[in-house]
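Apart from one protein chain that is not included, each protein chain of the complex appears where it belongs.
Labels run A, B and C following the written order; every chain starts at residue 1.
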């Protein structure tokens, strides 16, 4: 099972012939991901490491049965690429590209959402289901198969926590980097909902950070809708208010959105919160070893 | 039962304080329609024949529980009025206004449709469910309660056929004027689907005309999806090709869209087609008296 | 009111140029002398093109290639005044002659079924697009645009690749034209923007050699400049009069003048006249109003047609009140001399009052009938 990507994933890479696209797609393929097609307008008929390239997503889907798209095209063209993928019937779009204008994504999101398409990202490391499929730039060697679902707004922090979990002998069902942009295709709640429904996942680790209110919404969702235990980590306790911390998701406005406020909201809804990556990994290990409660 | 409007209809009239709006809303109310509110920005607090007027649809809905909107505002403001109604949670919008730019309706339609809102019109006479509710400008005195569903692109032609039916002693469940504009909120298929599901309707009379391909689509739908008998009428056998016949729905392009092509399509799918209003009424009476086949 | 305004080639090309779609430089001419001047100004070979709102100009001799201003003037005097399928040529468009290496077809229209704009592109241009659609549908690339999202660049690429336009330079130019055509379609509230042919010159330049541009007249209030382009002169003189009076009138070939309220009812009336053995002289819709003024105007229009032998009013009152129509008929008969027999059938809102008014006045040439069918039979009889 796992979520979002798995053995059923037939991956199409938009921007396969680019430097980044070919590098990561090749790594994904080497991991075992079923990379079936690339799309670069004007390069139809070429091949990249044995993967056929098409001029349009539609042609690629028709020829290869691709069901998932990974977007690696430059920021100015990324929204267009997502529209094309959705129009061609792609069900899952994972957008790695960073730097896409927020207004572009606002329109993309509002178009894609009612169509039932799963959009992850943009500006995210992708989704890895260890042992099954890796779509994006997550270094798979850090992770191993298991039953902990991991969802995070942050790339390298996810690797850090995954690394700590793995060192404690805890494997993962899927690792989802949702990205930190103002408009992301999948929120914490969207991903938690899938982990709850995934029979392979027994425990979820959620990695949040300052800014926005998505962790607070997740806290309410966890209490109301989830039977599986969730352990959380929030980064940014020492971030000064009002300072920009690298991406838009990390702006503090007033008191709401602080790490403390998020931690308190989570704890109020019965979620245990670790204060550093090492502690959250230990908490997860503890809960995992205690077994899943009813 | 009946369809689209019935005893559960709580009608809000957008443009109630206008000349046309107040005239027809008053007539609808006199018929027994539950007219609960009017909306005219800046006239909140006034009354029209005992119906309270509000500044916004939202305020009107909050106060009166309106669930259906009738749009009587001038063409330039009609699309805006529909957006406002839908945003306020109105489930059924019946737009009488004619002359709305087609591009405006194109956007309205694509916004409204995925939201599950029923939009009838624009440029239509409205919907009448005899004995229950009349929303629009259909002269109710022509019709009487019964089991024939009537759906039509044309206003006065509908009255003509209803009149002929009534003279043969055949009553109607609902009469739906879908309007003849290039973009209409409800198509023949949309309305046929509802008649099929309505326990009160036993037979449907569909009144089409030249132009477009909606009658052809309806023919396929009737054969594939409907258990109830449908009798059809098509106007425009003598219309010369390429001439404009009063509204955009009546432009013939090439051979497709001619009355003959529509008649043949309907007959090919097992629908009986009358060649003039008198004949279609007789056909309907014949079918109605023979009883509903399984 | 007609539903859409058809623009002439030269007007459409003006809008194309404003939208950034390449067209050839040209001039309008209404006399042979103007055509000569235009040809002189343009220089070199020019094409002299009849401006009419009907297809088949080329076959009818309405398009000529002139090598000199003399020739342009001569062709202009041949073409001006020519009758092309019922349309008299009053205006010419002269433009620099283009060398043509390839002819493509590009259009964007309103797909009523899907409720979305529809692009069509094929490399088999310059011919009848219905034929291409019927005979080699795989050669016709068709793509809908979501009107809320608007045009996206992938759509232009998709059209080019699907239509198998393979030259990269052409792809770029066609993609830009596709994008700009969508802009024109939306910005001018068009119902149709068609470029047939879209040509490629031997040098690889892509441009619009013809234009068909139809604008939604419900949206004309947003486009006064398009309203001005609307051609009043070119229409049939009677149709023009009707339009001035705000009545929808289309001339046909028969003897029975027909007035009704609502396009559907009028079309149905035409059919019934035909079924009972008559021939309709016109389509005339009084619309939703149908007050005395409108009735007078409509009768004035109808009676200018010398072929009309008898007139039928088929009115089913809704918003239109039958007593108003009756008053309109009586007023018209007072204000103008109408010798034609007139058959009137009234039903619906205030029909009894209307019938009473007619019965009271009972002019000699006026016959009231109870049903649509009997009224049709009566008027056909009277038209013989």
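In this text, contacts are C-beta pairs under 8 Å (C-beta built on N, C-alpha and C of every residue); 3 or more make two chains touch, one makes a residue touch a chain.
A quick note: this is a predicted structure, and the numbers were derived from the prediction, not measured.
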item: Omitted-chain contact residue, chosen from A:29, A:132, A:153 or A:262; value: A:153
item: Identified contact with the non-displayed chain, of A:12, A:82, A:120 or A:142; value: A:142
item: Contact residue for the chain not shown (choose from A:67, A:147 or A:275); value: A:275
item: Chain not shown, touching residues in chain A; value: 75-76, 98-104, 106-107, 109-111, 113, 125, 137-139, 142, 152-160, 163, 180, 182-183, 207, 209-210, 212-214, 217, 233, 235-240, 243-251, 254, 259, 275-278
item: Residues from chain C at the interface with the omitted partner, ascending; value: 148-149
item: Absent chain, residues of chain B that touch it; value: 41-42, 44, 55-59, 77, 79-81, 83-84, 87, 107, 111
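Following the convention adopted for this analysis, only the chains that are shown with their structure count from here on.
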item: Nearest-to-centre chain - CA centroid comparison; value: B
item: From chain C, the most remote chain by mean C-alpha position; value: A
item: Separation of mean Cα positions, chain B and chain A [Å, integer]; value: 47
item: Where chain A and chain C are represented by their mean Cα positions, the distance between them in whole Å; value: 55
item: Euclidean distance of C-alpha centroids - chain B vs chain C, Å; value: 28
item: Per-residue overlap in chain A, given as positions that touch at least 2 other chains; value: none
item: Where chain C touches two or more other chains at once, by residue number; value: 146, 148
